[in-house]
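Just one protein chain is left out here, and the rest sit where they should.
Our next item is chain A:
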Amino acid sequence: MSAPKKRNFQIEAFKHRVVVDPKYAEKTWKILEHAIHEIYNHNASGLSFEELYRNAYNMVLHKYGEKLYAGLVMTMTSHLKEIAKSIEAAQGALFLEELNRKWTEHNKALQMIRDILMYMDRTFIPSTHKTPVHELGLNLWRDNIIHYSKIQTRLQDTLLELVQQERTGEVINRGLMRNIIKMLMDLCGSVYQENFEKPFLEVSADFYRGESQQFIECCDCGDYLKKAEKRLNEEIERVSQYMDIKSEGKITNVVEKELIESHMHRLVHMDNSGLVNMLVDDKYDDLGRMYSLFRRVPDGLSLIRDVMTSHIREIGKQLVTDPEKLKDPVDFVQRLLDEKDKHDKIISLAFNNDKTFQNALNSSFEYFINLNPRSPEFISLFVDDKLRKGLKGVSEEDVELVLDKVMMLFRYLQEKDVFEKYYKQHLAKRLLSGKTVSDDAERSLIVKLKTECGYQFTSKLEGMFTDMKTSQDTMQGFYAAMGADVADGPTLTVQVLTTGSWPTQSSSTCNLPPEILGVCEKFRTYYLGTHTGRRLSWQTNMGTADLKAMFGKGQKHELNVSTYQMCILMLFNNADGLSYREIEQATEIPAADLKRCLQSLACVRGKNVLRKEPMSKEIAEDDAFFFNDNFQSKFYKVKIGTVVAQKESEPEKQETRQRVEEDRKPQIEAAIVRIMKARRVLDHNNIVAEVTKQLQSRFLPNPVVIKKRIESLIEREFLERDKVDRKLYRYLA
């Protein structure tokens, strides 16, 4: 090597770059391009998958991915342009058929192309952020077929035409529709929305706008609703058959807007067939339909609710203010219950038991029941009637049902304390006269009142029941203790009533006959002997007595009378005739009661055990009374009722009212003190608001009364006015 020799030795440049023959890429692509042609021409059976896959792989591997991709786009585009022409050429009904067929073929071809280009899809496409093959195929289809000017509008019009045909009752090829619309949905971007859904909704809106005009002119409300419901269901069914499920909400919105919302006021107020007529005629089906349709549109239900509310208030107001209907309290309450039942049934059958409707019904009742200040009294009278006789032979469940209904009415009352007053009176009468039919029913009602209004509300009522029970025991004890001592005298039954629990009137004791007085005194001694520190006073105005009497022709009768009447009749044991004044003097019965008693003893046919002179209906102070020897009756037992107005008379009503107002005073004061104790300082308006809130479960206090109570409390130094701000009150501990 040291001796340089001249040699023709040329060192060639070292080729360190290995370049794939550029023709190789072209050749490979030709193979693949050919394959794509064959696939589109349904001639793929001669192709070797392995070879094609390997070729595509090699192109990507040797950095010809770009060429492969560009070639794919070009080849596929040219095929799609061909396809577009053949679809365009299809005539009439064949248009959709051809489109569908080509779409199916394209999908299959696309799948196969993707198979051979799988390696490119996996490596080249993600790293270059290109569109994957499948998506590319769909995009090219969209751009070359669907958005091809000669296909786009034709396709849209054809689809809408078919929908229209179906709406008019023709049968169309739903399968084909489904395929075509599915295709639009498969394409990326908003193809379905732009090329079908949007125009479809517009056309539908026009169609239903026209149709609803037609319907509203010629149909009554019920028929219109039936037609609207049918249309709505048709559209829902159509969507489920061949559209995107997301379109359902949109098309139903259109139908709802055009068929219901635009006409709902007219429908509800339609003459002779609108909502009020449906309510009056109990058209459950129509009402249910109206409810389910109107609930779909904004303010639909509130419209129904408002119209229903004003209707109920109107009829309710008529009911409670009609003087004819006020004559019979039981019937009055029964009518209220019937009205409630009727609307309850409508709400449950037609209005899906909608809570807001129930609330509307309740508030309506609350509104009109309190329009009549006598409602509390009447409801109590209704209960009284039911508990006296109405529940005979009625099963326990039915009794509960009636009581529950009464409780419902009770809940509507604002002046619950007035009801309590009356209820107490009526209960007292029932208990003392032994007229209650069912002890269970009585107690059940008390329990209900207790759960509704709390322990305080019923504690006195329960006290009354306790008194009754204790009295029974006391009487047994009395007779056991006295034994023979009282055996000869008249049988005495004493009910010991706790003061305060009972609605006692001003005690106006009459003079009892000496026979009775003896036993009474024995009882008093016995009772006070067992209960020290108590005081007994006789409530002669509340008792009853059974008398045995013999009349002129020897016939015997047993007379069932009040204590007052007994006192009067006993006078006739010693005299055949007495003047009014003599009777009054002897018995000291208050004049009003005395007149009433005498009236029932002397003036009622069939019960006239006394004879009055002169004969007249009214009792005058200079009348005279005689034992009626000629008294006759078919019955052995004769019940002589006192002529009592069942309903309260006007002065009695005033009195009850007065007492209620009196009772409210301490309650209002207690509430004020409670509030002020907690808040220390409060202004007038807030006190009124809080007091009203605290007491509303019992009654609605009058702000004027509250103000008076506050003033009274200030006088008694529970509160004081703030020295700076006169509107503020301070609590004085």
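Annotations for the structure displayed:
As a working rule, a residue touches a chain if its C-beta (ideal position, glycine included) is under 8 Å from a C-beta of that chain, and two chains touch if they have at least 3 such contacts; residues count from 1.
In this section, contacts and distances are computed from a predicted model.
Its UniProt record calls the unshown chain "BTB domain-containing protein", which is the correct pick from "Septin", "BTB domain-containing protein", "Eukaryotic translation initiation factor 3 subunit C" or "Mitochondrial distribution and morphology protein 35".
Touch with the chain that is not drawn comes from one residue among A:108, A:130 or A:313, which is A:108. By the touch criterion stated above, the residues of chain A touching the omitted chain are 44-45, 47, 49-50, 53-54, 57, 108, 111-112, 115-116, 118-119, 122-123, 126-127.
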